[in-house]
Each structure stands twice: as C-alpha cells, then as structure tokens.
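As you look at this complex, bear in mind that one protein chain is not there, while each of the others sits in place.
Should a chain be cited, it is by its letter among A, B and C, assigned in written order, with residues numbered from 1 in that chain.
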Amino acid sequence: MVVVLEKNVTEKQLENVIKHLEDFGFAVHKSTGVEQIILGAIGVQPNFDIRRVKILEGVAEVYRITEPFKLASRSFKKENTKIKLGNIVIGDKDVVVIAGPCAVESEEQIFILAEIVSKAGAKILRGGAFKPRTSPYSFQGLGEKGLKLLRRAADKFGLLVITEVMESSQINLIEQYTDIFQVGARNMQNFSLLRDLGKAAKPIMLKRGLSATIDDWLMSAEYILSNGNQNIMLCERGIRTFETYTRYTFDISSIPVVHNRSHLPVIADPSHATGLRDKVIPMARAAVAAGADGIMVEVHHDPENALSDGPQALLPEQFSELMTQIKAIAEVIGRKLV
Amino acid sequence: MVVVLEKNVTEKQLENVIKHLEDFGFAVHKSTGVEQIILGAIGVQPNFDIRRVKILEGVAEVYRITEPFKLASRSFKKENTKIKLGNIVIGDKDVVVIAGPCAVESEEQIFILAEIVSKAGAKILRGGAFKPRTSPYSFQGLGEKGLKLLRRAADKFGLLVITEVMESSQINLIEQYTDIFQVGARNMQNFSLLRDLGKAAKPIMLKRGLSATIDDWLMSAEYILSNGNQNIMLCERGIRTFETYTRYTFDISSIPVVHNRSHLPVIADPSHATGLRDKVIPMARAAVAAGADGIMVEVHHDPENALSDGPQALLPEQFSELMTQIKAIAEVIGRKLV
Amino acid sequence: MVVVLEKNVTEKQLENVIKHLEDFGFAVHKSTGVEQIILGAIGVQPNFDIRRVKILEGVAEVYRITEPFKLASRSFKKENTKIKLGNIVIGDKDVVVIAGPCAVESEEQIFILAEIVSKAGAKILRGGAFKPRTSPYSFQGLGEKGLKLLRRAADKFGLLVITEVMESSQINLIEQYTDIFQVGARNMQNFSLLRDLGKAAKPIMLKRGLSATIDDWLMSAEYILSNGNQNIMLCERGIRTFETYTRYTFDISSIPVVHNRSHLPVIADPSHATGLRDKVIPMARAAVAAGADGIMVEVHHDPENALSDGPQALLPEQFSELMTQIKAIAEVIGRKLV
Partner (left out) sequence: MVVVLEKNVTEKQLENVIKHLEDFGFAVHKSTGVEQIILGAIGVQPNFDIRRVKILEGVAEVYRITEPFKLASRSFKKENTKIKLGNIVIGDKDVVVIAGPCAVESEEQIFILAEIVSKAGAKILRGGAFKPRTSPYSFQGLGEKGLKLLRRAADKFGLLVITEVMESSQINLIEQYTDIFQVGARNMQNFSLLRDLGKAAKPIMLKRGLSATIDDWLMSAEYILSNGNQNIMLCERGIRTFETYTRYTFDISSIPVVHNRSHLPVIADPSHATGLRDKVIPMARAAVAAGADGIMVEVHHDPENALSDGPQALLPEQFSELMTQIKAIAEVIGRKLV
C-alpha cells in the first residue's frame, strides 16, 4: 500500500498515520520529497480495506499495490490452469467449442441438437435444466428430467455436459449428471453458492457478472479456489453499458487482460453478449481471434419455437459454417480447434 | 406489442408475420400508411420474448407496449403499498430512518449503537450477521450469535430490526430475529432466493443491483410478489458507472421514477452508494428532498476499528445533525420524519 | 508518482527503471520490503503520461499521486472562487437560480418568460440563440436576432443573461450580449473553443460532458484557467449510463465531490439531466439539498408548442412552487436563495 500525505501534513498527523499503519501490521518506509511525503506500507494483506487509511487526517491518497486476489493471479501461479476432461484439455493450445440449446425442452429436441453439434465438431453439450429467468412467468426449465435427457443425449454422441447450477441445494443432484457446473452472470457474486461449489468435485465455468470489473470476477473465482476447487474457467458474456443495440457490450478485450492477470482459461459466449443471431457469428470469430480458449454458442434447429432465447440461437447450417471459420482463425494464431 | 414492417415487405412476409402473431395468441390490427405498415398485436403476455417476432422476415422493429411486470406496477395497484410495522408505516406520508453499523461485531458495539441511533430518532436498527463480502478473506459476520445480539439491542431501545439474508437456507433462522429481510444488491437476481422469500411472512427490502435497470428491479420485486409476499420496499444504493470517485453513482432520480411506475415504497442508502463518509450527509439530504420514503445510513461510534465499511459510517454527532436537517427537509415537501 | 516493481525484478531492470525516472526529471526514493520494492518518484509533472513507466520491464504498477490539474484544484487555491455579477455572487453562501426557455423563439416568448422567471425570483435568464442539435434537421436557433431579444428581455426585467457559445468564431458576437458564456456538454472537450474562451472577458459556465469523469471535467476547466479566464462555474447535467428511463443519470454526488477537489462553484441542471418535466422538481430540490451553488431550469409558458425541449420545461406555476421549496431547503443547510 502506498500512502500519499497532504502537502501541509503536520508532524503529529504524520506520526499518527505511521502508528496506524504499524498497528495494522505493515512495515513503513518513508520517502520525503520537496513537495510531498510518500509512505510505503509493506506486508501482504489482500483484503485490507484501504479506506481505513484514507480517512486518517493528513492523508491525501492511498493506493493498493497488491492485487485483491491471490490464488487466481498469474503471479501466484505462472503456468496456465489446464482442465482435463475426457480427451480434451481446456486452457492449453486447443480451442474448444460448447454448443447446444439455451434450455433442454424435450427428448427429441436435445437428441437432435446433440447430433447436430457433435457432427459439426463441438465437444461439450450445453443445455439448461434449471433456468434463471428475469420474469417469474417464463419457462423455468425441466429440472431433473432435463438433466437426465441432457446426459443421455451427450453420452450417445460422445459429448461432455455443461449445465447451470442456481443454488447450493442443487449441487449434489446436478453433479450426478454434469461434467462442468455453470454459474450464471447474475449469480457471480452469490457468495454462498461460490463457497459451496468450492467443495464440489467437478470443474466450474464462472460467467462474468453484468457489471463486474475484471477484478471482481477474479475475486469471485478466488472464493471457489480458496474453498478447494482449482478447476475454474471464466466466461466473458458481455457487460452492461449505455449501448442498447446489442443486449450487452461484448468485452472481448477482457480475454487478453485475463490471460495476463490470471492463469485461468477464458471461454467467450457471443450468444448472450449480443442477443442477436446475426451478430453471433462475427463476434464468435472475433473472440477466437482475440485468443479465447473456447466459445459457447447457442444452436437450435427450430428457433422460432424454442422455449427460451430462440432469437439468438444459430441455425445448424450457420453453426457449421462458423466452425469452419474459427478452425481457420485458430490456426492463424497458432492454435487448434479440438 | 407493436410490429413495424419493413418498407419493402412482401405480401407473403406480411401474411407470415400476422399468422405467427395470431399463433402466439395476439389479436392483430393493421395500420397501412403511405410508406409503412404497422401491426398492433394486442393481448397481455408480460413475459413474451419480442425477439421471436423481430427475427421474422419483413419485420423492421418490435416494441413491447405492456410493462414486463404486473403486480409491481402502479397501473395494477393505484394506491401506495403501506407496510405497517409496530407503530410506523413505510410508504405513506412518513419518512423513516434505518441506521446502525454495517455488521454486528460484539454485544458492546451493537448496544452502544442501538442507543445512539434510537436517541437520534431512528426507528429501525440495521446490522449484518451474515455478510456478503467481495473477498473470501474478509470478516463474514457473527451468524446466529449476531442475530441474537441485534434483536436484544433493538428490543432494549424500542427499535425494529433489519438484517440481510444471503441464501434460502437462512430464511427460517433469520425470520425468528428480524422484522425485515434485506436482499443485497448482488442477490437482486438470485431468483431462487426471491422465490423463497415470496413465501416468507416478514417484509422484504430489495436492494437495486449494481447494473439493474429500474425495470429489472421491479421484475425482481415481481418474483417475490407473485410468490405471495406483498410487503416489499425497494432500496436505491447506487449503480455502477464510469465515474469512480464515488464507489457507485447514486441514482436519486430513480426515486420519483419508481414512485411513478410502481406502488412500492423506496428507501435510499447513501452510505453504500457513495462509500465515503463526507458524501453521505449531502446525499441523504438529497434523497429525502427527492421524495424517498426513508433512508438507511451506517453509523459507528468507532469507525477506525470497525470490522467492515468503517470509512463510510457516520459518527454519532454527524448522524444527529443529519437527523435535524432531514426532519426540516421532509417538512418542506409536506412529509414528516417519524 | 509511485512505481511498484514486480516481485522478481532483476537488479538490472531496477537500475533501468530508476535511470528512466531520473531522465524524466524525477527524484527517486526506494523502499525495499520483504516481498516487493516500491519507488517514489517525486517532482510535479501534472501532464506526465504514466504509461511511459508502466511499459518498462520489471514494473508492476504505476500510480499518479498528483492531480492532473493544478489551477482548478482546491489544493492550489483554498478559498472558493466567487463570481460577482451585478449584485449577485456565485460561489459564496447564496444559491442562484437560472431559468428560461431552451431556445429563444420570438420576441413575445422571451419577454413573457423573462417576466415570469424574474417575478418568481430567478436572477439569470437562459435561452439559446445558437443551438447544438443532435439532428441537422432540428431548429438551430435564431442566431444574433435571438441574442438581441434575450438581452432586451433580460434588461427589461433586471436579469442577467447566459447563452451558449458553440464555436470560437461566435465569441466576439455573443460577448456583446451575454453576461455568462455557456459551454455545452458536447463541447466540453472542444479544446480549441476552451482555449479561446480562456481569453474572453466574461465568465464561463462549463457543462459536464456526457461521459466525462470529474477529473476530465476539471481538466477542461484547467484549459480555460490556464489561458487566463478565472471565472468559471461548472454545471452538472447528467452522465450517460445504462439506465434509460431518464435521459441521463443526474450525478448529484458530483456536487460535494467537486466542492472537495476544486474551488469552483457548481450549478445543477435537472432539466437536461432527466429530460422529463415531472422529474425536474424533485431533482432540483435534491441538488440544492446536496449543496449546489445554483440551479438552472427550463421554463416555458406554452411547452406544447416550444421549438425545442418543451417536454422538459416547467410550467410557470410549477416553477413558482419549486422556488418556494428550494428557498426553504437552502435555509435548512445555512444558505440563502438570492
């Protein structure tokens, strides 16, 4: 922590600030310039609330110099986290594709889609069984029945499964059927859920909250990591801004930023970010070009009749075309579509 | 719903759009202008996803004309919701003050603060026992022990209690000690929790999410209302914007906007909105001047040693001065500080 | 400037960083902790681009410790800037009211409104003669004819005049008619205009840009100040956020923040901030309660037929009622409506 003192700080105020810092457990180094005094307060306390120093008299500014997270940071762990699932690895050279419908709607639907996406080259089948819907009157998912269908469809076509968990009481049930737990954007700071998932045995995909800074997002990953579960992939899905033409603003820059600050893989979800089918393809390509470790896209063979989010689902032929394009783009940057 | 067709829509496309609208259960009215055709699709379906029409060929724009929420809207219920608790009423003429520490820290602390805030005129004591903290390493609250202390301190000084609930499994426990459940900003779209609180017997204070539009916020209230619990007050606590000098941007305009769109009372929380003690007082005054039904402020007698959020807590003498000012401001606009 | 080095910085990298800092003209102080080294780089260079240090090898973080502006800062000038105009003073104890139509439309209109607002207690008449309109097809103002009408109407009713300047070539003309130049939000970073207004003799009201941080805003004031003109008042008029129910989000918190960081007065404009007549009154009250040095509101006797922004203009009787309320609120906080 760096403490900048006011230009007219008194000797007594200075002593008081130093005393407080020492009481908080920091070693203090003083730099005296012509105009201003700076204190370096050294000692790692990642969760120290710097406003406790800011309010002391004579203090002008305070800067945290350590990242608020530890286990999630690249400085703590230099090598990429590589999540092995079956014969794929997320977080290494390969680019992995997760595809499927927004929600599992019926046996017929999920088997048709599992076949379509596996033939086109996806490795993981997505599909919600428990759906967090903004409206209490919207379709809320098939529950356990949906989980079973999803698992059977994935198994038949050699796919892995990812599905969303909304509350701690669902963890045990969902763990029986899924390979990856998805935590939705609106639950990114549901700390009770994060803590409990930290004790789960399966990997987690943690979506970025609508208004989460990159540091908030990594801090939520820290909740899971500090409770024991090391297999986390992050998922960029758009942030809320003033621009409303797209549902959210797809913050593709977060991909290289996270790769710089953290060892965790990053998946990109252009379907939820844009909310519009014809924007999903260019944005999926952009995410791969920016270095995403994978993409997640919604696909539906009959989007007009989908029970949720049909308007953002790709048609099967669009999905195939996208796969061809991102395969080529991955190769341009020295990666491989698995 | 209003559907605007493209200027060069074909007869066949037009028929197809009309057929879809009718299949979705709408009655369709056609207006033909010189340049453009507009369809009015009438029939209340608050959760209809308008993108299902947007993707049809020949459609230029689609507008929802009904609010996405029903029970929360002023058009559904004209009179203000008035929440009676002991001898106070929230949502009528009176302005109510909720005050206390961020977290219950010890018996001594909460009893001292209960006395201070009750003497200054607050009617409801706040204090967290279960704390949602951004960092897993921060103080997480005293749990049930904190609830017991909070209740005893409130009872001794004739105060009501409000405290935060973070997960469904805590509802029964907390309900034994609190008068009002608080739902934090980060849980505003924790739909499982909202649904379960809809079945609770005590009133709810629902904080606005960091990036929630006013409609999102009312939609979350709808979750609680539609599950049975009608006693909801909303709480504006700042939204996330590009300005970082204050922790969040306190959207005071939301107070008159909500009063216009909904019958639910609105409380304002300047402590979390600004995050800085010396901004709390002017912003508390502003919220009352804008018509808030109450304010919630953090107060601490020893903020330098508070376990959480000390830097934004008012000192006891500041709180007393604030009470005097908002009492006078309430009267200017024909209300009364209770 | 504070430079935090990476944990594994080499001796050679460290030397290189220090050499660069010295070459840039800073005196360097080194603090060595157990885990990390911090450099204090002392020497005031308000416009130094800290990224020049950030890109050096071995550097983890860099913090600016001096404010980017100087003349605008409270630390440079402790006392409030007080702008004397006729028999009023802006920036002292008094709260001043600026009122009038969005645009000067006709002789009849501006004389009617000048009378209405002066009778209700406003001291400054507003009215655009050159209008910056988002659409090239909208009414662009009456130009010099409008300036003449505005001046004559103001003089007749003992009012001062404020009107907008859009480009440097208008400065000489407008200066003949106005008492205060208004710089619109969209021109807040039109640096050519700011520079030229720095040489003008009349005071400036500088509106905050739609996406300007408080520091950006003060930096724009610095442009004017550094060119010689010391009579600047700032004007908060709402920032752009994701919330669209109001036109902009009225950042009332900026009022106490600016008062803390700068000696310049702050006016609040609830009309443009909210864009909706029935939100103007509560927001004007809130701004005064938060400590604004004045408010600017649009008033129109026939808003249905106003050529611009009629929907946000107060009716004359609403304006009178507002004046009564803010007079009382000003007194609650020890100020006086002049």
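Just so we're on the same page, a residue touches a chain if its C-beta (ideal position, glycine included) is under 8 Å from a C-beta of that chain, and two chains touch if they have at least 3 such contacts.
Since the model is a prediction, treat every value here as computed from it, not as a measurement.
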{"item": "Full-complex contact with the absent chain, from C:52, C:156, C:199 or C:336", "value": "C:52"}
{"item": "Absent-chain contact - pick from A:117, A:165 or A:214", "value": "A:214"}
{"item": "Contact set of subunit B toward the excluded chain (per top definition)", "value": "2, 4, 6-7, 27, 29, 31-36, 38, 40, 42-44, 60-61, 63, 65-66, 75, 240-242, 244"}
{"item": "Touch list for subunit C against the chain that is not drawn", "value": "20, 46-47, 49, 51-52, 54-56, 68-69, 132-138, 166-169, 186-187, 189-193, 195, 209-211, 216, 219, 222-223, 226-227, 239-240, 275-277, 303-304, 308-312"}
{"item": "Absent chain, residues of subunit A that touch it", "value": "211, 213-215, 239, 241-246, 249-257, 260, 273-274, 278-279, 282-283, 285-291, 325, 328-329, 332-333"}
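As a working rule, only the chains that are shown with their structure count from here on.
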{"item": "Contacts with two or more other chains, residues of subunit C listed in rising order", "value": "241-242, 244"}
